[in-house]
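I have a structure I would like to understand better, so I am pasting it below and will then ask my questions one at a time.
Every protein chain of the complex appears in place save one, which is left out.
Each chain gets a letter, A, B and C, in the order it is written, and its residues are counted from 1.
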Amino acid sequence: MSLLEIEGLEVRHRGQPIVAGVDLAVEPGEALGLAGESGCGKTTTALAIMKLLPPALEPSGTITLRPPGTDEPVRIDRRTERGMQLVRWRHVSLVFQGAMNALDPVQRVDRQILEAIRLHEPRAGKLGGRIKELLNTVGLTSAHGRAYPHQLSGGQRQRAMIALALACRPALVIADEPTTALDVIMQAQVLELLERLRTELGLALILISHDLAVLAEACDRLAVMYAGRIVESGPAEQVFRAPQHPYTKRLLDSLPVIGGARGVADPIPGTPPDPHDPPEGCTFRPRCPYAADVCLEEPALREVASGQRAACHFAPWEPESWAVRRPGGTP
Amino acid sequence: MRAVLATRRGKFSFGVLALFLFIAVFGALIAPQDPRASSTDVLEGPSAAHLLGTTEVGSDVLSQLLVGARVSIVVGFAAAVISAVIGAAIGIVGGYFGGWTDRAFDSLENWFLVIPQLPLMVVLARLLDPSLTVLIAVIGLTSWAGTGRIVRAQVLTLKERAFVERARALGASDRHIMRVHILPNALPLIFANTVLIVAVAILAEAALAFLGLGDPESISWGSMIEQGFEAGAPSAGAWWYVVPPGLCIALLVFAVGLFGYLFEQQVNPRLQERT
Amino acid sequence: MGRRSLVAVLAALLFAVVPAAAQAQDDEALRIGWEQDPQTLSPFTDQDEESYRIWAINYDLLVNFSPDNLGPAPGIAESWDLSDDKKTVTFKLADGLKWSDGEPLTSKDVKWSLDTLGRHGILFTSYTENIRSVQAPDATTVVVKMKRPDTRIIGGMFVYILPEHIWGKQTVKQLTGSYRPEAPIVGSGPYVVTEFDSNRIVRMERNPNYRGEPGAFSQIQWIKYGSADAVERALTLGEIDLITEVQPPTFDRLDENPDIEAVKSPSPAFSQLAFNLCPRDICPDARFNPAVQDRTVRQAIGFAVDRQRINEIASRNTAFPGHGLLPSYYKDFYTEPTGDLDYPYDPDRAREMLESAGWVEGDGGVREKGDQRLSFDLFVRSESQENIQMARLVKEMAAEAGVEFKVQVVSVDKLTELTVREVDGKMAPDFDAFIWGWGGDPYDPGILLNLLTTKAIGGSSDSFYANPAYDQLYDEQSGEFDLARRKELVAQMIEISQRDLPYLVLTVDPILQAYRTDRVAGVEQQCPKPDGDIICDQVSYAPFLTMRPAAAEVTGTATSSSSDDGTNGLVYVLIAAAVAIVGLVVLMILRRRRRDREAIEV
Partner (left out) sequence: MNTRWLAGKALTAFLTLIFVLVFNFFLFRVMGDPTSQLARLPRATPEEIRQLQAYYGLDKPLVGQFADYVADTATADLGISQKTRRPVWTEIGEALPWTLLLVGTGTLLAMVIGTWLGIVAATRRGTRTDDGLLGFSLFTYASPEYWIGIILILLFAVAIPIFPAGLQETPGSQLTGLDRVLDIGEHLVLPATAMTLMLLGQYFVIMRSSMVDVLTEDFVTVKRATGLPWARVVRGHAVPNALLPLVTLSAIQFGIVMGGAVTIETIFSWPGLGELSYQAINDKDFPVLQGTFLVFSVAVILLNFLADCLYFFLDPRVQAP
């Protein structure tokens, strides 16, 4: 049974869905990548999982969590606020993008970690050792612990954030653009750290990023979101090798390949649709070079290859068929 | 400006402002009676003859209220303009040239900000003979520091902008750059801040009038409260004499403040309230 | 902030509202409220009315003012006799007189006071200008020799008798500098100052060694309030028993209150429209419109201005219309000017006078003759709303007769400057007309009559009127002890001043007082009887010997007043308790509602 199951998740803002029909599953210890341009609903989905959505957004659909060590599953969508406080950080924790203001600027780092632990294990005794060990695992010393967030570098702050996320030994960590604010070298170190923690602690990870290259390295499975919908999901290696949705294809094309042909990747024309008046049928239609009349009817996310699903009438796509199929051709 | 008017609050504040401006201009004409005419029915409650009752000299409170609007608004806006001009000038020159001049202006501003405004105004008003122009000058001179500081901050950012570099490269004189490039960009902020100063100036005029240092010749809302207080209206329970002028001041200042607040939101990026 | 601060705020509210314990009401005290309190209470430096009110009770004069007609009455001196040449007076003191600290009060104190205070006290030097010498042959006799006959020596020598054993220790330089008498202030009057907490209270208690019957009140408390409104509010709420200065606008309203009696009486002070009559030789560089020196113009203005209307509007009908230089307060010397000299309100007469004098109506309705125009600057002090209102009314009425007054409201310093301006040693007053006021002595009209003498120019004269006939009469009356003869001389002076009209006296200022009838009994208008003021303001302490607590008659009223403090004390407790309970209930609801929402699953 998977650790986390999301079925038919919808989030409406004044009646208009900004996230619609999201179905996802994460197995214990698995790393799921969630890709998509900014504003496509990635962060909203993450917040929905932890029930941290601002009051203006109304979620619906079921989210079930099966944390290890508990017998019956936790229905997050039916939990009250008090109930969620028992789940958050104990089973699911969060790593934010810009750690600069993701830590309380007027409180020492170790104090913030202590507070999180004390919250869920009130009777835990001396925690000095445990915090020191947590810091070491992310490559920081207790001196860093005694410092204030502004006294640490970008990378150190991100590591502190990760240490905080691991404080209560959660089953699942959601990392929302953890490396975007860092330089390339720091990025690699943090990703390598996440990978090592995942294997050592058997941690499940949802890694959210707009950068497919980051996801390619770190994730087992991949889900691509566009305008609030999952347009493709499947094993990462398989999706990279044989993308089944024009949007994923264009995303992969825009990736610079080291040593590959030089040239500026051609950007996807147009802009993401406005959630308040979504296009008719397939949401990618207005920007899809292969759009046809059939696309006026919204395609369902269906199994197009073993373990790989896509929401496109023309799927499954053979690698060479991208060039052959004339834009506007019939399926 | 259009954006400000779109919001409900914007309409309300602009409406109140327009109403008071109308009264300030036509106050004397629409006043039912001569505000100075005294009569024998002293401190009478609101009646048919006197909608808002009478003062301790028997004159009509409503007429005084309508005529009084002019002084409060004239002083308020005039003083605000003076403080805006001085503040902007010092802000721009100080910000642009920096160095010693800037530090001198800064300490001057620091002093004006630190010095309690009312006592300073009271002393200045006491020095010079009470008249409207003196009142405007005194309030103007003591309230420019805030604008100066805000304008300097913006000028510091404008100074580094590309178009200023380019203008300097093209050999434009400092004065030209300040007039053509810096001032127009700072204008919206100056205007927004000036609107807030109007609120402060109106309160200052009323306070000075209340302390008996306003212009004895003219009727203003502040002088009405002062005369009401001196004539023992509060202990006589003559609410109709002291309550309306204070209410008008509060409403006007509230409307001006709100309008300035909303306007500054549009203009000042830093203040953009993230929804 | 959540629950804890809500409870803290409620507690603070509770504490502030808890009632004061029923104040111990000292029923024996007479509590008087005023808006200004004395400066230092030192006769050498103080100049304000409040100090005079305290001195008038704390000290005696050599010859006091009788409450009946303000004439001479026994003070420190029990009896006195005037030499034939009217230049020497021998005063006999009662023996065994004592100061409030028990020290004997002897002729030495009288001599010291007349010599030192009389010579150096800022407000007292003018009284002793005619004294040649003061001798004290024995403890109970004082002989005063005068340079020339001066009626003020008996019944006008307004110099307080101070204890030499206290004031004598200080040098004159200290006395006129920063010396400030310490409470208790030793005196000879019925009550002496025992506490002077400036800006708060002056407390006077009975003088144990007072030579006469003690007053009914054990204490007189003079309480300082921040504004006139606060004083009158204190009287209506019963916090004080008597007010010495009621504001004209609220005089009638106070009178309507059943528990309060408001009393209006004439005072020796007036407000006048003064003209600039300085002759060219005395004021060569003075800048003013010469037309103001034309007597017909001034007389016409006299007829054009309705003084009764000024009293009704500007002084809210609380003052008295003016009739010449001498207010009716001076009973022994006052004769109302008759016929035209009283300038009855007659605008047609004014127009006709000006027309026949050749003042033709020019542009804007302002009359002119040759190159002269009847357009004058009228200055008035910004401090006095009443004066400003008077100026506006004078302007309104004078315009009817074709005379233009341009009203200029200026600060008191500027107006003083205008009247005392000097250009290289010579007076140079820089005004056409102004409205201000003067106040005279309680009995002797000398001060007011002196305002129009030539020798007063450079001193207190601000109309710069110079008329030898008037000066001659002034000198004669100041030495004339025969009352009837002196009254005749004063009448002639008033006639001259009314004809030349350097001053058009608009109103005689009233003394407006009010007291609580449920607190003070035995109150009578005196100084002078029957229409004087109720405490002989700044003149005599007699009323404080006849007034007594009203509570003494009607038992229980006083005590009830303190008890109702108790009842409304109870009211606060109830309010506070109610607020607290409501607060707690709200808290309970909040907590319960929050607990429901916390159920694990909905």
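Just so it is clear, contacts are C-beta pairs under 8 Å (C-beta built on N, C-alpha and C of every residue); 3 or more make two chains touch, one makes a residue touch a chain.
All figures in this text were calculated on a predicted structure; none of them were measured in a lab.
Enquirer: Given the contact rule set out at the top, which of the displayed chains would the hidden chain touch in the full complex?
Expert: Checking the complete complex, the chain left out touches A, B, C.
Enquirer: Out of B:F20, B:F77 or B:F229, which residue would touch the omitted chain in the full complex?
Expert: B:F229
Enquirer: Which of C:N130, C:T176, C:T194 or C:S218 touches the chain that is not shown?
Expert: C:T176
Enquirer: One chain isn't shown here. Among C:I223, C:I282, C:A491 or C:A521, which residue touches it?
Expert: C:I223
Enquirer: Quick one: say which of C:K145, C:R200, C:K406 or C:K455 touches the chain that got left out.
Expert: C:R200
Enquirer: Counting contacts across the full complex, list the positions on chain C that touch the omitted chain.
Expert: Residues touching the hidden chain, for chain C, are 1-2, 5, 8-9, 12, 15-21, 23-24, 26, 29, 31, 39-40, 42, 45, 47, 122-126, 176-180, 198-201, 203, 219, 221, 223-227, 230, 233-234, 237, 239-240, 412-413, 416-417, 420, 438, 447, 450-451, 458-460, 568, 571-572, 575.
Enquirer: Write the list of chain B residues that the hidden chain touches.
Expert: 107, 110-111, 113-120, 122-123, 126-127, 199, 203, 206-207, 210-211, 213, 222, 225, 228-229, 234-235, 237, 239, 242-243, 245-247, 249-251, 253-254, 257-258, 271, 273-274
Enquirer: Could you list which residues of chain A touch the chain missing from the display?
Expert: 47, 50, 52, 81-82, 84-90, 93-94, 96-98, 101-107, 115-116, 119-120, 148, 150-151, 161, 164
Everything below uses one rule, namely that only the chains that are shown with their structure count from here on.
Enquirer: By number of C-beta pairs in contact, which chain pair leads?
Expert: Per chain pair, the contact count peaks at B-C.
Enquirer: List the centre-to-centre spacing of chain A and chain B in whole Å, with centres computed as mean CA coordinates.
Expert: Each chain's C-alpha centroid was found; their separation is 54 Å.
Enquirer: When the centre of a chain is set as the mean of its C-alpha atoms, what distance in Å lies between chain B and chain C?
Expert: 41
Enquirer: Could you pull out which chain B residues touch chain C in their complex?
Expert: Touch list, chain B to chain C: 36, 38, 40, 42-43, 56-57, 129-130, 212, 216-217, 227, 229-236.
Enquirer: Where on chain C does chain A make contact in their complex?
Expert: 597-602
Enquirer: Chain C touches which residues of chain A in the complex?
Expert: Residues 75, 78-83, 86.
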